[in-house]
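The complex appears here minus one protein chain, its other protein chains still in place.
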Amino acid sequence: MNRLSYIIRRLIQMIPVFFIVTVLVFVLIRCIPGDPALTMLGDRATHEMIEAYRQKIGYYDPLWLQYFIFLKDLLHFDLGSSLRYSEPVINLILERLPVTIGLTVSVVFFTVVIGFPLGFMAGKKRNKLPDYIIRIYSLFGLSAPQFWVGLMLLLMFGVKIKLFPVSNWGDTLPEHIMALILPGITQALGIMAVIIRNLRNNVVDISGTSYVTFARSKGLSEGRIDLRYIFRNALLPTTTILSLWIASLLGGCIIIETVFNLPGLGALMINSVLSRDYSVIQGGVLIFVITVLIINLITDIIYSMLDPRVTLN
Amino acid sequence: GSSASSSNSSAKGSEAASSGSSSADASGTLKDRFTMARPIDSDNLDPVTNQYKYDIWVLASICEGLVKIGDDGSTVEPCLAKSWDKSEDGLTWTFHLLPDIKFSDGTPVTGADWVFSFERAMKHDESIFYTYCKSIDSVEAPDDTTFVLHLKYVDPSILTNLCMCNMVVQSKAYYDKVGEDNYINGPVATGPYYIKDWKKGEYLLLAKNPYYRDTVNMNEIMLKVVSDAQTRELMLQSGEVDLITEVPFNNINDLNSQDGITALGLPAGQERYFIINHRHKPFDNEKVREAIRDAVDIPQIINVVLAGQGQEANTFIPNACMYWDDSVPYPKRDVEKAKELLKEAGYPNGFSFEYCIVSGDSVQEQIATIVKQQLAEVGITANIVVYENAAFRDKYANNGLDFYVGQWTIQSNDPTSIADYWFIYDQSDAYMSGYKNDQLTKLNELAKHELDDNKRAEYFKQMQETFYKDAVAIPIYWGTFPIAYSDKVKDFVQSPLGYYRFQYVKCYK
Amino acid sequence: MSEYTLKNNNSEVLLSVKHLRKEFPIKQTIFDIIQKKEKKKLTAVDDVSIDIYKGENLGIVGESGCGKTTFAKSAIQLYKPNSGEVFFEGIDITKVSRRELRKLCRNFQMIFQDPFSSLNPRMSVRDVLSEALTVHKIVEKSKVNTKIANLIDMVGLNIDQLDRFPGEFSGGQQQRIGIARALALNPKLIIADEPVSALDVSIQAQIINLIKDLQERLGITFIFISHDLRVVRYVTTRVVVMYLGKIIETADTEKLYRNPLHPYTKILLESNPNLDPRKREKKSLIEGEPPSPIDLPKGCRFCKRCKYAMDICHEKEPDLKEIRPGHKAACFKL
Amino acid sequence: MENNILEVKNLKMHYVSKYETVKAINDISFSVKKGETFGLVGESGCGKSSVCKTLLQLLPPNAKFMGGSIKYKGKELIGLSNKELQKIRGREISMSFQELMTALNPVTKVKEQIYEQFIGLKMTKQEKYAKAVNLLKLVGIPSPEQRLEEYVHQFSGGMRQRIMIAIALAAQPSMLLADEPTTALDVTIQDQIIKLINSLKETLGMSIILVTHDLGVVSQMCDSIAVMYAGSIVETGDTLTIFSKPRHPYTEGLIRSMPKDDGSKDRLESIEGAPPNLNNLPKGCSFAERCKYATEICINQMPPLKEVGENHYSKCFHTDLLINSKGLIEL
Partner (left out) sequence: MDIRCSAVADTSAKSFIEKKKQNILIDTFILILKSKALVIGLIIIGIMLVLALFPSVFTKFDPNYIDGNAIMLSPCTTHWFGTDMYGRDLFSRVIYATRLDLFIGVSAMFVPFAIGTSLGLISGYYGGKVDALIMRIVDILMSFPYMVLCIMIVAIIGAGIKSLLIAMWLVDWKNYARLIRSEVMIVKNSDFIQAAKVMGFSDKRILLRHILPNVLSSALVYAASDIVVCMMASAGLSFLGIGVQPPTPEWGALIALGKTSLSKSWWQSFFPGIFLILSGFGFSLIGDGMSDLLRTRGR
């Protein structure tokens, strides 16, 4: 199928999902107990103050009206402004988005750099010592709590060896990069386990396919076969899994963000839920949904480019 | 004026607060910037509409008013007003202002700024600080060095109230420029520091006010937000920050034992209570409440949870406040008596209730863990239920909580506001406990308008005694601000009210 | 052989397929929809009509992809045909409800092309057979085991292989399990879709013999799909030649083999490799690939590869007409 | 012998797994002459593909070489290093695989898969392209320029078979192992492939080992054949002889179970029973169990490969009984 038309169709398909998610967030967030007035005003608020605040934020407006206003603003790319920070939501999000994206990139980087070779090696040396070591290591990665690993790494590389900052998002790119290394490794450790296992199985499967044997019969060198045939083909399904993880990373790094004190979207979202900062939650989820859908689209397209068998529909 | 009763705590406060002043060596050179990490960011630095302690504490280094609370937290000292006169009837106060005061942007402070600032505070009746300026009828500034207050009625605590952050002088020109909506990003004022950069949720950077009339040591103060306590500690250990706040109590000793780090609890005007909802059975029964008071073992709580960094409390007024009464009995564990009381109340086999805690508050969680066992020993079953913050508040506002730990942090050493919160039922359902006692409400009202210090003290004594007698709530402890800092830091001052006095702090290279 | 011809013409019709057409849709792009392009489709079976007589064995041959399987599957409603009717003993099974169809199903069974994939890899032979027997209550509960033993015996498998899984059998054995399963329901018609193409000659012979025996003994009607022309000649009584979804020739087996009319049939028969090593042809008889069933050419479907093609062949589609008694073909040259 | 391009002696190979040992090749010897098409015939699973893969040493990890020798142009292939083998594979001996649907890399263009054969040869891009186009033309793929840019899944089965042959021929090997090149295809395409390989053999002067179980294909292509059963060669000789005068019961059975071309409807003679399990071979002749001539000795002893005619060998104790057996064709 024509790629462009495919993209357009996928974008059109996103609209209902997107729409339903907005409704869902909108309703859900207002269904849960806790009202912004109480959280914003704190312990000492009197009944009158609470009342006044509620009036101000339109707490008593019917839900559909609130939603309507939300949609109307949305059409002007206005996500409203944060109750807590009194700042346009879009600014809040845009401020934190780079951190989250940076973190995601770092995680993917380490997953790829460490996980791919290990997974490949485990598959090549199937049921030999390296395979066992790598598999046990990956199991460890899967079942060690992130915050624990994170704190341990900080203790080791932040405090004892002072190689990386414990927490310094900083202002310059090198500072940002330094700040992202340890969190990237920590989060990658868990994901890597999945990637390694998946890649290993793929390598085992692909090594046994007849096109690899056929390639050998052509007299190609082992290195070329490993790289061009086994690794490349084994990677395809793994990338899909990786992309699923990337999507969930964008919204779910809260623990890493907390441990490493990164000013990312996860922390913002969680804090906003905790303080019932409605517009931030709505805006955040919206941005998140769009990002996830677009990432999915991109992976599908990339996948179809890498694997000609996959048709886009 | 200050009362004698608070003097002992203030003395202790000033000693501990000005850390390590003895070894003030001239050899070291100062760093450019002092960095501290705290768990939560300020939300709103509008002096009038802010709500959180994290706002007020910082504002204390940004804004100044006519008078200020001393660093020990108990005395009222002159600030921008060098002296003041009070009219005969006590309704007109005339303040004589320091000359040539400038805002941090270099513009001079004028009478118009004063009037604007006060009128704004008086206009915002939804502000939680509104009560402090309730008694003011009007203000005027005959010239740039004189400022006059007209009161509606005689207000004995007017001077302490004037120390509050909502009655500080701010630049009207700046306000007009940015408008009400953006004002939460902070005012332009006259304090030793001004807000240089603020990335919400990430950091707040203060810079030295070049026009400040006094010495200010550090060029910049960086307040980082680091929500995880463990990460804060690691940052201190790695030298990324010079000072951290809200150290978990049980780590204080550990941190202290490390080279180059000092950890301690600064005295705080902070009190925790077990708050019992009188509207829920069986807590409507006074005997039951007393039984609980007898069942809990507060020294153990202080030992385990605070690692000893706290002081047993006896009444609803923190000991850092005026009119605190030492003679009110302290809760004391007596298991037999508690059982007896339960039997009398008709619960010989105990009962069970919901002990509500807010998620993420480790102190609350730890207290709950211990109290659960202590209560179990008299036959009462406490089911610990964790609520996420907003849900907790919702339940709290709708009388849904059975039993929880409340915390009050004072903002002024006058106990009026806390007494209001406990005894003006309509305002807050008596700290949401549902306790209603008209007599106490009346006493509180009397104390508010009484100019005679002794008489006021007497009213407050009565309130405290009744509070104990009715077992309204169970005071637990007066807390401390647990901080830890590197030995490079000298003279960090946080007053018992929590105010940061950044002008004193020195941080060496 | 003439006796078969006679027999067929006198028998009653068991299954009558009328103007059957099956198309597979091709997905459209958004632009196609916007531009209101006509929906593309793959025509796998195009207007096929044929009567199948009781007791006969009808062979279907043709190039791979010409729609043999699709025809068989749409005839018994495994694929919903796009148009056309199929009468089974006078009942139009394209119109009956799903429920009724389910009941009718036991009368016609199918042996699938790929013996392995036609068996559930997680059901043992016993499970497969007993399920068929019990769901339709073919025999009493107590007799199920006996019946299974009979069936297994009938297809020449050993009873102690009953609890094995399909993966543990060879292709020929798997094919026999498929046959046993089909026989379990006592069907009147069995469609055997290339039942021997996956097998070796030696096993192939066993299956062929089995089919012949079944037909003789139980009088079951067969539709036998294969591209092995030798086997078809051996097994069937009548043959249908398909090309690109259409029947192009049909006749009694021997008639057709002895005297093929359609050019394609001729090529097909000659393509069958000669068993005599001394008779080797140098040149391939057929060139090129069949056209795509998506964009069917106008005119005769074979004309592009036909060396006798005339102008009219590119213009019009020839009808299937009776050239000789009992021998129909679709070609203008005839 | 001088004109033998390949000589295989006493080849043995087993597949060893945790659970069983599959004796896939049991003592096989044969030789292939220059320019000859040699057929390996036998029912599926008897080890034909395993022989081919052993020749090129392309065996899966669980395969265990048990002995024997493979001499190609007088040079011993067993024991060669991987590097040396790489020079033989594709350049000298190449192979087209049975698994035509899966033997080509699905994610690279056909062009690249052909180009890979030119690695090491100093060729410019244009030369490579021209050669690739030529190859596709040679195997009869229309519009090769366009087809080179396509991926494998865009080709039909017959096309894939041709592409595989094209790749196998790209480096102009002296020998082609064609593993069931026609099995999965229908008669017309099968016919095309047969004719294609036959003509290629003539123009390029290759030797071919053709693996199949279709006797029709054998008759159209092979000069001599070896009939395999359960991992060993049971009969070998030139095609005409074996087709006309089979001297092994299994060969005879195979031939008899073919339906005749003449329309006769006599009952087919099938070989009863199934081939033995390769992980549990009988002590004696592996065909004994299904053999109508079998006697005690067949069960207890392994028969030797006896010469029964000129260049005609049979692995049976009872070749004499078969002296008059009827073949597929009359001479």
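As written, the chain order gives the labels A, B, C and D, with residue 1 at the start of each chain.
Please note the rule applied: contacts are C-beta pairs under 8 Å (C-beta built on N, C-alpha and C of every residue); 3 or more make two chains touch, one makes a residue touch a chain.
Bear in mind the structure is a predicted one, so any value in this text is a computation, not a measurement.
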Contact partner of the left-out chain, one of C:21, C:41 or C:126:
C:126
Of the residues listed, B:156, B:248, B:318 or B:406, which one is in contact with the missing chain?
B:248
Taking the entire complex into account, which one of C:181, C:230, C:262 or C:305 touches the absent chain?
C:181
Decide which residue listed in C:71, C:108 or C:332 touches the omitted chain of the complex.
C:108
Positions on chain C where the hidden chain makes contact:
73, 76, 78, 101-106, 108-110, 112-114, 117-123, 126, 131-132, 135-136, 142-143, 145-146, 148-150, 153-154, 156, 159-160, 162-163, 165, 167, 178, 181, 185, 206, 209-210, 213, 217
Tell me, which residues in chain A touch the chain that this view leaves out?
16-17, 20-21, 24-25, 28-29, 31-34, 135-136, 139-140, 142-148, 151-152, 155, 190, 194, 197, 201, 244, 247-248, 250-252, 254-255, 258, 266, 269-270, 273-274, 281, 284-285, 288-289, 292-293, 296
Could you please point out the chain B residues that touch the chain left off the display?
229-230, 248, 250-251, 254, 300, 303-304, 359-362, 365-366, 368-370, 372-373, 384-388, 390-391
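One rule holds in what follows: only the chains that are shown with their structure count from here on.
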Intercentroid distance (Cα basis), chain C paired with chain A, Å
53
Indicate the whole-number Å distance between the mean C-alpha point of chain A and the mean C-alpha point of chain B.
40
Distance from chain C to chain B - Cα centre to Cα centre, in angstrom
89
In chain C, what residues contact two or more other chains?
none
Chain D residues touching 2+ other chains are none
What residues on chain D touch chain C, complex-wise?
43-45, 142, 156-159, 185-192, 194-196, 198-199, 213-220, 222, 239-240, 243, 253-254, 256-261, 263, 265, 267-271, 274, 328-329
Touching chain A in the complex, chain D uses residues 53, 56, 58, 60, 82, 85-91, 94-95, 97-99, 102-108, 116-117, 119, 151, 153-154, 164, 167-168, 171
Within their complex, state which residues of chain C touch chain D.
1, 63-65, 170-173, 200-206, 208-209, 212, 227-231, 233-234, 253-254, 257-258, 267-268, 271-278, 280-286, 288-289
